[in-house]
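A single protein chain has been omitted from the complex, and every remaining protein chain is retained in its original position.
Let's look at subunit A:
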């Protein structure tokens, strides 16, 4: 019997936090819950495969953890200055370098993980 209830409730709880963040104008209460929502989205996408291979849980967990680490790093780096200082990293200020060389490529990494974990094993309707 399929049941993603608890994850939908967790998703909803995080969306409530995001709504609170929007009403109070607190960007961290929008961003950080959302990083967990990304993980839940990936988890729900992998649901069928997770039942056969529970060890695949590392996929949603590592995506969330990676995003969290990079965004916390960006947050800390930009606490005193939006540029994180004037030193150039690959020709960019530190925060811009972290954003465009660290956070941006993760989206492509998530797409790659979709391809690598993809399975059409359960597709009983395939080819119909």
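Points worth noting:
Please note the rule applied: contacts are C-beta pairs under 8 Å (C-beta built on N, C-alpha and C of every residue); 3 or more make two chains touch, one makes a residue touch a chain; residues count from 1.
One rule holds in what follows: contacts and distances are computed from a predicted model.
Protein name for the hidden chain, per its UniProt entry and selected from "Pyruvate dehydrogenase E1 component beta subunit", "Proline permease", "[Fe] hydrogenase, HymC subunit, putative" or "Spore maturation protein": "Proline permease".
The chain omitted from view is touched by exactly one of A:57, A:72 or A:107, namely A:107. Listed here are the subunit A residues that touch the chain not shown: 2-5, 8, 12, 15-16, 18-19, 22-25, 27, 30-31, 34, 37-38, 41-42, 44-48, 74, 78, 81-84, 86, 88, 90-93, 95-96, 98-100, 103-104, 106-108, 110-115, 118, 120, 122-128.
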